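A quick write-up on the structure given underneath.
A single protein chain has been removed from this complex, and every other one stays in its place.
In order of appearance the chains are A, B and C, and numbering begins at 1 in each one.
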Amino acid sequence: MNLANLLNNYEEAVAMILFGIGFSNLLLQKNLIKKIIGLNIMDTATYLFLALKGYIAGRKAPIVVDGVRSVEAYINPIPSGLVLTGIVVSVSVTALMLSLTIRLYRRYHTLDLDEITTRLKKEGL
Amino acid sequence: MSKKLSEEQYRKTRSFQLKQWLDGTKDPFLDTVEMKPQEEFREDRTVIRERSEEKKRLLEKVYDLEHNAEMRIFQRIYRIFSVIFCVSLVLMLLIAVSNLPTVGAFERPVNNEVAKRYIEDGLDETGAVNIVTGMILDYRAFDTLGESHVLFIATCTVLILLRIDKKNSKDYMEANDRTHEPKNDIILQTVARILVPPIFIFGIYVILCGHLGPGGGFSGGAVIGAGLILYLNAFGFAKTERFFTEKIYKRMSFCALACYALAKSYSFYTGANHIESIIPLGTPGAILSSGLILILNICVGVVVAGTMYTFYAIFRKGGY
Amino acid sequence: MDFVQNFPFISIILSLFSGPLSSVLSGKKAKMVNVAVISIIGVMSAAVLAYVLGSGQEYVYTMGHFPAPWGNEIRVGCLEAFMALFFCVIMLLSMIGGQKEREAEIEKTKQNLYYIMVNLLLSSLLALIYTNDLFTAYVFVEINTISACGLIMIKQNGRTIEAATRYMIMSLLGSGLLLLGICFLYDLTGHLLMSNIQEAVRVLHDTGAYHIPLMVSLGLMSVGLAIKSALYPFHAWLPDAYGYSTLSSAAILSSLVSKGYIFLLIKIFFRVIGFDIVRDSKVINVLFVFGVAGMIMGSVSAIKENNIRRMIAYSSVAQIGYIYMGFGLGTTAGVIASIYHVISHAATKSLLFVAASGITDASAGSTGFFDLTGAGYRNKLAGVAFTVGSLSMVGFPMFSGFISKLLFAQAAVGSTHKMLPTLIALAISTVLNAVYFIKTVIRLYTPLKYVPTENMTHKTDELFTVTMEQQPFKSVALICFILLNLALGLSSEPLIRLIQNGLGMFA
Partner (left out) sequence: MQLFTCILLGFLVVCAVSVSLSKNLLNSILIFMSYSLIMSIIWILLESPDLAITEAAVGAGVTSVLFFVTLKKIHAIMKDKEEEEGESHE
């Protein structure tokens, strides 16, 4: 483990920690709403990580100003575009998960998946 | 001798409304907003009690740690493994990050000829001043085409789950929670009246200037969607349904997506078959420039605005 | 450029376009559009396959005015074209076979939404097959996930919604890992296009730079896709999702959705990373271990299961284990066996689902094991079809399953370290397969008078005979599936050669 470089890349390290927090929330939380928040944290952490790829210290956003078109002037535009796509994907997935939650609650009056599973076994549907 | 007003005419005058308002007998905005019975949907107390008792029994069964040894061991092992998995995942990622190129440096593999061409020739080749917009709507348009369909399909799944087609059923009563909310909130309505037009104008500006500055179809569409949600909250479904229903949403998004798909198929087809595209790029910086990007931005904006509003409306009411 | 070369692009756009189109149509018209779109795409894929086989080499199709590293592109080889054709055939047959159930089980007003899901699922599968760009693959993986979720929960009872929730949670974990892996790879190579990444990865591998992040990225992508395609420890959602969703959904999900991810994984191994680098890493050993575990545990769960559709669903877990075991062998022969198994499993599993529904129709709608007694006599075609499917799953000669097991065994002999465990696992898994499938077949052909009836939920006089005329669509689908299975089993040589060719084009 290259500690000096890890400290240089502290932004990316934070993104990875956030990813871990989100991932474990999605995996381990009992409450569905918390799971969905975990999913959102995980996604944003990935986007942060991706956007950091394009960042170059001291350069401007890639919007051409005064006809300056040198590669020296702007940051890398590719990650921004990819993240833009990703954000939209994550909001649609969130809406879908929330509507699943509402349906489950309307039927079983609980947010705990394990409880629902046990109830299903009892119903023997 | 003053002209005598008939009772009906008198009721229409401002002074009568003011008097009524001062008396507190009538709300001057009463005719212009949604009126619905304000009773709350309430379940029978016995039903609630039965349910909570059953829940208690069930919880005892689920978390019955004394008798259900198999379950307990399984859950404990599952949790331990998951925690180990998560921790080792984070450690692995941190180790990987510690070996990555430094953040913010220029000398890294990412800054290669691809990014160089986007920056140096992007303005000439796509006509978009905002290079990111030019990239996602022209160079890598296939991704974005897929992405707007992600939004569309998410709306469809939400419709499947939450749209209730049987009116007056118990589910419908429970789903439509607008019926038991305080109505005609004058503060909310005034604020909405002041705020909604600027929000719409800002959203349209962000969409139309997507190729000239920061913004574009996604952000502008989301802003307009938020404006619609605010309007809905202030004035109720009866008002919004005059101009926006599910049918209109479907037709609108169909038109926008079809337009998008057609425009992009044209450019994919001509590009792959080496046919010169006839769409002019225009002067960079002008509003009518950059070829198809403006049209695509509008299409995406329409889809996103409709989708955001539809999510909200279906969540609130189970169809609109 | 020949006009045929446009067909892959046109088929993707056509299926994407038919989704929004179905939303403004009524259920009936949407169904017609759906059948028409699938058939047209099937014909176009066949034309593309003939073209690629004729020219003998793959070609690149630029999506837009900009060449490869700047714009998007799709790449068409013979394996891709064949997969597209095959997926269309299976999807069409599944839709035909499940028509009656679909119309009975889905609310009238939501019928057209179902066809939107199917159309977009098809488009995402086609895009996953053809794409040459990792980020495009990610976007279409998401479309695939969401539409599969829609397919599961369209029949709305508690079970399916719970299964859909579990499916979404697992899939989203998988997508997160996949996207993170793509980010790592993008950081190391600076490209998103598969062929450019491979060049850069080769340079990195030769110089030894960034070795750890490269391996981490490979691991993240493989584990992400493995989670999404329900490899053994991540299969909790699968039995409910397959067992309780409507019939055509179950057939499509089991045969196509997870296969799309597996195909993407194959592309990542061969076209993005390079298979020799994958072989040197430890990742394939992990896949091998989980694959073997899945082969055995899936079958064990299937034996314990009493519900026939859940039993078939658990058998899917075992079969996906086979496929990952093939990757884990680390030889090209193993991957060829895996691809053949993808094809044969897709054909057989959808056959089994359709046949099982025919059998349950003849057992008063019950899926319980004891209620199936003698159902083979009451619905003759479904009984025969189920027998064919079972024999194919067990690996009886003449049917497709036999060839794939043969290929697995040959591949295992070719690998030095993993020969013994593979052969043992194959043997155990085959025996277990035989236990539950042959048990069911025997139950189907046991006359009612020989068994005590107290275990059955229905009285004997409630059972009735189902003839082919009563279920014309299902019968057509079943006959086509049986013929497909026999064709795969009897004339496998050209197909295997095609797979070899296609893999050669990949690298």
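Throughout what follows, a residue touches a chain if its C-beta (ideal position, glycine included) is under 8 Å from a C-beta of that chain, and two chains touch if they have at least 3 such contacts.
Bear in mind the structure is a predicted one, so any value in this text is a computation, not a measurement.
Put simply, the hidden chain is in touch with A, B once you look at the whole complex. Among B:Ser98, B:Asn111 or B:Asn130, the one in contact with the hidden chain is B:Asn130. Contact with the chain not shown here comes from a single listed residue; of B:Gly127, B:Gly215, B:Gly236 or B:Gly306, that residue is B:Gly215.
Where chain A meets the missing chain, the touching residues are 10-11, 14, 17-18, 21-22, 24-25, 29, 31, 33-34, 36-38, 40-41, 44, 47-48, 51-52, 54-55, 59-61, 63, 75, 80, 83-84, 87-88, 91, 94-95, 98, 101-102, 105-106, 111.
Residue positions on chain B in contact with the hidden chain: 45, 48-49, 51-53, 55-56, 130, 132-133, 177, 206, 214-216, 218-219, 222-223, 225-226, 229, 308, 311-312, 315-316, in rising order.
In this text, only the chains that are shown with their structure count from here on.
When every chain is reduced to the mean of its CA atoms, the largest separation from chain B belongs to C. Distance between chain A and chain C, defined via averaged C-alpha coordinates, is recorded as 28 Å.
Note on chain placement: the centre of chain A and the centre of chain B lie 18 Å apart, centres being C-alpha means. In chain B, the positions touching at least two other chains are 93, 95, 97, 99-100, 110-111, 114, 118, 140, 143, 147, 150, 153-154, 157, 161. With touch defined as above, residues shared between interfaces to two or more other chains in chain C number as follows: 135, 139, 142, 146, 149, 153, 156, 161, 180, 186-187. Listed in rising order, the residues of chain A touching chain C in the complex are 19, 22-23, 26-27, 32, 35, 39, 42-43, 46, 49-50, 53, 78-79, 82, 85-86, 89, 92-93, 96-97, 100-101, 103-104, 107-108, 113, 116-117, 120, 123, 125. Interface of chain A with chain B (complex): residues 1-3, 5-6, 8-9, 11-13, 16-17, 19-20, 23-24, 27-28, 52-57, 61-64, 69-71, 73-74, 76-82, 84-85, 87-89, 92-93, 95-96, 98-100, 102-103, 106, 109-110, 112, 114-115, 118-119, 122. Residues of chain B that touch chain C in their complex: 92-93, 95-97, 99-101, 108-114, 117-118, 125, 138-143, 145-147, 149-150, 152-154, 156-157, 159-161, 163, 165, 250-251, 253-254, 257-258, 261, 264-265, 267-274, 277.
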